[in-house]
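For this view, one protein chain was removed and the others were kept in their places.
Letters A and B mark the chains in the order given here, with residues in each chain numbered from 1 onward.
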Amino acid sequence: MNRIRRALVAALAAGLLRPLASLAAAWNKDAFGAKNAADALKSLGAANAVPSHDLVIEAPQIAENGAVVPIEITSSVRGTRSIMVLVDKNPFPLVGKFDFAEGALPFVKLNVKMGETSDVRVVAEAGGRYYVATREIKVTIGGCGG
Amino acid sequence: MIRRLVCLFLLGGFSCTAVLAQDTKKEIQRYQQMIAEGSPVELFELEGETLWKKPQGPSNLSLERCDLGLGPGMLKGAYARLPRYFKDADQVMDLESRLLHCMVTLQGRKREEATRRVFGNDDRPSEMELLSAYIAGRSRGAKISPGLSHPREKQAYELGRALFFHRAGAWDFSCASCHGEEGKRIRMQDLPVLYKPQHARPVVATWPAYRVSNSTFKTMQWRLNDCYRQMRMPEPAFASETTVALTLFLTATGRGEPYRGPGTKR
Partner (left out) sequence: MAAGPMKMRATLGNGYTDLRVLMSHPMETGQRKDPDGKLVPMHFIQSVVVKVNGRTVVDGQISQGVSRNPVFSFRIKGGAKGDKIEVSWVDNQGESNKTEGAVA
């Protein structure tokens, strides 16, 4: 038992056992650091995305508070492997990129921050091609009260 | 789009405004529904449960023997039956005053220490906020039914009602100044007419609540404190007779409504 333990510790120290972080996809610094939607899409290879009605965005038209804006995305584009979410007017538009393997439906619901009224842009990747849908969400700052 | 075109052709300008205002209200309701469905509220309930079971104070005991009206440690449905009269304290108490009572009598803590930080922030919620989230969550589905039969409860209700309509302070405001007339709003927030049951019911069914605008969990004590601040009146002392009376008036007005669990608000 002791020998096994020592071997494990040595392996960890040698970096042979990869920590949680490196098992997932590397964080795309260029895309997430892009300051406008066009640059972010270019970084993702999605500059020529075509509009598609099969990419559906469920979201309120008005958000009482920009700190939490709920967005639900469903892609019925066949073979969707990835969904990307951008808020055009945010300082860094790309907010998320979700890769789906066999076993998950191309669907995600998340809460995003919006600094002001803006288009929310959703891109789906399927078979090497890119599809896009947009939706404007108005952001108000509510008044006092519960 | 088509709706608005129809509006221009068939209806007058007045009706157009009404239709657009209705759309706005519906969209805001949709926002409120969607954030409630994807709310971190349950995390506060989880942390609250841990805190409820944590031994604290000179007695090194947890709050698990605290009696919230249904017997020591009996939490299911207890929040929905507050405020009510408690013989051992000889007082009408709401959730937070009862928790404070248990912290002092069960755990041996000093009132001053237990109330040093009753309202938290986004980095660190207060004990009262976490405990309120947990205990209120245990009343999901229970009908709101505060105590109204004991003479002290009736007294507290009358006091709460009088306070609701009593104008005071630098601006000569009462609760009714904002919450006393149909059709009022502050910026985008519709103001419920809280002395009317149909308005009070959904309100009392969703407090305490997580507030998305500052990522904090707010209790009823905080809500009343902040209302007084907004009315430019001195803030009431924590768990004061005033706050309990007002809470009883509001829950009594909303009674019968199934409690939905801690809410999520902007």
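Going forward, a contact is a pair of C-beta atoms (placed from the backbone, for glycine too) under 8 Å apart; a residue touches a chain by one contact, two chains touch by 3 or more.
As the structure is a computational prediction, the values presented were derived from the model and not from experiment.
Displayed chains that the missing chain touches over the full complex: A, B (touch as defined at the top). When the missing chain is restored to the complex, the residue among B:39, B:132, B:174 or B:189 that touches it is B:39. In the complete assembly, the contact with the undisplayed chain comes from A:112, out of A:112, A:126 or A:139. By the touch rule set out above, chain A reaches the unshown chain at residues 20-21, 23-25, 27-28, 32, 67-69, 72, 87, 90-105, 107-113. What chain B contributes to its contact with the hidden chain is residues 38-40, 42-43, 46-47, 122-123, 212, 215.
Keep in mind that, in the parts below, only the chains that are shown with their structure count from here on.
Averaging Cα coordinates per chain places chain A and chain B 35 Å apart. Residues of chain B that touch chain A in their complex: 24, 27-28, 30-32, 34-35, 37-38, 178, 185-189, 191, 203, 207, 209, 212-215, 223, 226, 230, 265-266.
Chain A contributes residues 59-65, 67-68, 70, 72, 109-111, 140-146 to its touches with chain B in the complex.
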